[in-house]
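The complex appears here minus one protein chain, its other protein chains still in place.
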Amino acid sequence: MSSTWGENIKLSVFGGSHTGAIGVVLDNLPPNQKIDLDAVRVQMARRAPGKDKTATTRAEADEPQILSGLLDGVTTGAPLAAIIANTNTRSKDYSDLKVHPRPGHADYTAAVRYDGANDIRGGGHFSGRLTACLVFAGAICRQILEKRGVTIGAHALRVGAAWDTPFDPVNVSAAELNALNTRFFAVQDADAEQKMRDEIECARLQADSIGGVIECAAVGMPAGIGNPMFGGVENVLASILYGIPAVKGVEFGAGFAVGEMRGSENNDPFYYDETGAVKTRTNNAGGILGGITTGMPVLFRIAVKPTPSIGQPQQTVDLTAHRDAPLMIVGRHDPCIVPRAIPVAEAAAAIALMDLLRGAWRD
Amino acid sequence: MSSTWGENIKLSVFGGSHTGAIGVVLDNLPPNQKIDLDAVRVQMARRAPGKDKTATTRAEADEPQILSGLLDGVTTGAPLAAIIANTNTRSKDYSDLKVHPRPGHADYTAAVRYDGANDIRGGGHFSGRLTACLVFAGAICRQILEKRGVTIGAHALRVGAAWDTPFDPVNVSAAELNALNTRFFAVQDADAEQKMRDEIECARLQADSIGGVIECAAVGMPAGIGNPMFGGVENVLASILYGIPAVKGVEFGAGFAVGEMRGSENNDPFYYDETGAVKTRTNNAGGILGGITTGMPVLFRIAVKPTPSIGQPQQTVDLTAHRDAPLMIVGRHDPCIVPRAIPVAEAAAAIALMDLLRGAWRD
Amino acid sequence: MSSTWGENIKLSVFGGSHTGAIGVVLDNLPPNQKIDLDAVRVQMARRAPGKDKTATTRAEADEPQILSGLLDGVTTGAPLAAIIANTNTRSKDYSDLKVHPRPGHADYTAAVRYDGANDIRGGGHFSGRLTACLVFAGAICRQILEKRGVTIGAHALRVGAAWDTPFDPVNVSAAELNALNTRFFAVQDADAEQKMRDEIECARLQADSIGGVIECAAVGMPAGIGNPMFGGVENVLASILYGIPAVKGVEFGAGFAVGEMRGSENNDPFYYDETGAVKTRTNNAGGILGGITTGMPVLFRIAVKPTPSIGQPQQTVDLTAHRDAPLMIVGRHDPCIVPRAIPVAEAAAAIALMDLLRGAWRD
Partner (left out) sequence: MSSTWGENIKLSVFGGSHTGAIGVVLDNLPPNQKIDLDAVRVQMARRAPGKDKTATTRAEADEPQILSGLLDGVTTGAPLAAIIANTNTRSKDYSDLKVHPRPGHADYTAAVRYDGANDIRGGGHFSGRLTACLVFAGAICRQILEKRGVTIGAHALRVGAAWDTPFDPVNVSAAELNALNTRFFAVQDADAEQKMRDEIECARLQADSIGGVIECAAVGMPAGIGNPMFGGVENVLASILYGIPAVKGVEFGAGFAVGEMRGSENNDPFYYDETGAVKTRTNNAGGILGGITTGMPVLFRIAVKPTPSIGQPQQTVDLTAHRDAPLMIVGRHDPCIVPRAIPVAEAAAAIALMDLLRGAWRD
């Protein structure tokens, strides 16, 4: 495994769905940063399961226990470590997953990678539960970023056939993002939420699941941040975003739409705004040129695949008998993880932008 | 700058469009690997400019001069270093770019990031010319991979409105990839090439440029490679692919299409093939589950933005006079970089897969 | 802070003397390794305080609680994480240390580095208590190494004026090392222990402390391990050994004695032993040539400074009043940390050698 991430801050994530606890270490945070733990809990709650019919009914408090790095609510500069207890682990027999790997899950690949030693219970270290660690770490980082004027927010852009209004890439504001970034199932357009819930409910009633796309923006990032060629903003964001289970695509600004665009359309014209700052009139670049921030909103989208655990009969193999075999998955599942993945996307963005800013050195 | 990449092999890229040379160091390659330099030259030539009207007329031999790491055509285990001379640098005055940053280029962001010290001549270290270094390094890595049974190939999937036939995600073969991976402007479907050339020529005649999408596949990757959460195949590939200038999106397998898929449709059913190997009947996963290879073809797509240098009047700012200003770019430009970016995508894939395989340790 | 270490395995250490717990994450261990937790406890006990008059009377069980990475006593391949509770933290007032930094401690430098935010209680993250995390991680690594034939052991080579017999650099054996590596206050020569205890007791009676040197050997390392120039065995070992508080010198083989040696004396002649293996007749190289193991015992020494906390009056500054000030440290201290540091040296060696072996790839 390689669950360590970061150049300028170091993130280490550990635990599995059914281990003693899951946890996270954040090394090299700046000292003297006041952390509001209630605001951290708000983020944890957004991701926590058991809210409604869009998510698994497994309910866990997800209360982080901070072991070090904070003193009287202020970062000390030493590694900030926290664990989250696994309180709702059904003691069922998971051994069948070793024999019959679930399609779309990591059961088979993990068995090959770890020579069968991987902890299969609840998906082990591959469980979406690990994203609680990202949300915790991101909740710390976003508070530090907010004091520096950086605000992050995301919404469900699509779930199946239902779409929300995309962000205005030029004018998306901190106020808009703040209206989203403490909500469960954040969308911009009230109608969109209901349409998306209908998509999800329909999938759930058919014992199926549904995928989606999340759009995330960060405003307030100063121009000049990023370290090309390989430490650019896109590289750094993508390298952590693909650590979120179920993400199969990451795009910035106009993203894949650039494939049909002309340069005259895609190029964002520069101008001076009334404050004397250099801005661009459009933002197809997603706030990033040459891997470096332009000062415009940083904008990205991630594709979230439908939850692989579904209640329909599936085809798999029997790894013991070496033959094909049918599979019927029983248990609690999210028919759609998009709503719960929204705070995870924001958290990953916060960690990545923190890392990038932490490495900026002005001479 | 941070032009160093890799966990298990270390890549260091240096140089600018108009510096003495560009170059690359590849550290920690396995020893005793026979390298065919003619095959390297084939790859260099695919990326080199000056071929036809789809590309800039700047012509350079791009002959790599190997300084170390090869002895009698065999890797020694010491860092493999090569430089490529910059032979065709027009000695014109580039100082205007410091005053009038080109929309869609890194001129402005680099000036902020490097406090105006960046080498602006020909785009400096941000020039697409640096991809010659990736192609060289990739040409080394792909030869080593080929001996281990891994074959990589890519094609232009779309240019503007023109599309090529996508790879069959399940059945794409080494033979098909080998038919593509030594060609210039590789496509699967002969009609597609002409349609794409028409798109490009049309853009060129309008003093414009056009974007596209490249699809790349690697077959022969053994199952069980990748280091989740953050060292997974997607994370590693994306972190280098976003080092290619102009890439604004990366997706794997079904990619962004998962946003409209059901789990029952997206899940790839497992089965035993006639050789006793575990396979999947579909390959929406793009050969990767939980960040780890499944043994199926590894499949990804990158979105390539239209070249920002266009011959039309544009709006920018005058950074000296602090006011808006018109801009007219004169010179040699690629109306579409997709054809030349195909070998670059393959090269980046080869480097990334080499890094992942190099880190695999069997107990 | 940067309490993350390693290239091929990733170690993350967190916690402080008086935080909720201290802990450690070990990422990228090989899967399917059986771990004997009783053997881990033996190592923890060797380092734990409160044994006798050579050490602080603070007594803590130092029982590690494993949170993830082990299933039924076998490594899963996922990050192995453990915490150790801080059970014996006297709730006294430490605020005076912020005003009056202790000479020889990190109180002053940490205050500058972390702008006064560092947790000063018990030394915070700089406390020798953190070495319990190294011992835990090392105890895991050494068990994996032992199955591959690598045995590590150390002894107190000197404490003040008292010396133990050095290892025979050529013939030191696994049996000898095993006789040392489960003992408290390991020495080769029974007389040496008493002389060292006398040195320590004498220092203690004078409210003083005393330094020493620890010698450590690893036998069974195969030839050909190490990655020069900067990933050589010496570089890797030194980079972790200097993470042990109080270490002020690291030397390999003949070490600083090479300064007076001739080449004819220092060069270790090669020969074939009776098993057909290449050996050297002497081992001034400490088992390392060009950063790579020779197959001979790997041998190093570390200099351990006297505990800075002493019961004598000292001179310091008053950082609030900005003037010089006297200091009298009251409390429990080790008059000599050499005995407790022996298992820490072994543990650091085990982690470093594990990292080096983990990165070895045979083609």
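As written, the chain order gives the labels A, B and C, with residue 1 at the start of each chain.
Basically, a residue touches a chain if its C-beta (ideal position, glycine included) is under 8 Å from a C-beta of that chain, and two chains touch if they have at least 3 such contacts.
Here the structure is a predicted model, which is why all the values come from computation and not from measurement.
Participant: Looking at C:G220, C:P245 or C:P339, which makes contact with the chain not pictured?
Facilitator: Looking across C:G220, C:P245 or C:P339, the contact with the absent chain belongs to C:P245.
Participant: Which listed residue, C:P79, C:G232 or C:P297, touches the chain dropped from view?
Facilitator: C:G232
Participant: Could you tell which one of B:T54, B:N118, B:N227 or B:Q314 touches the chain left off the display?
Facilitator: B:N118
Participant: Which one touches the absent chain: B:S68, B:T87 or B:N178?
Facilitator: B:S68
Participant: Touching the missing chain, which residues of subunit C?
Facilitator: 1-5, 7, 13, 101, 103-106, 108-110, 112-113, 115, 125-126, 130, 158-161, 203, 206, 208-213, 223-232, 234-236, 238-240, 242-243, 245, 247-272, 276, 278, 280-281, 284-286, 288-295, 301, 303-310, 312, 314-317, 319, 322-324, 363
Participant: Since one chain isn't shown, list which residues of subunit B touch it in the complete complex.
Facilitator: 1-4, 10, 12-16, 19-23, 25, 27-28, 31-32, 65-69, 71, 74-81, 83, 110, 113-119, 124-125
Quick note on the criterion: only the chains that are shown with their structure count from here on.
Participant: Which chain is in the middle, if each chain's centre is the mean of its C-alpha atoms?
Facilitator: A
Participant: When the C-alpha atoms of subunit A and subunit B are each averaged to a single point, how far apart are the two points in Å?
Facilitator: Result: the chain centres lie 26 Å from each other.
Participant: Taking each chain's centre as the mean position of its Cα atoms, how many Å separate subunit B from subunit C?
Facilitator: Distance between chain centres, rounded to whole Å: 45 Å.
Participant: Distance-wise, how many Å sit between the C-alpha centres of subunit A and subunit C, to the nearest whole number?
Facilitator: That pair's centroid distance is 38 Å.
Participant: So which bits of subunit C are touching at least two other chains?
Facilitator: In subunit C, residues 28, 31-32 touch at least two other chains, as defined above.
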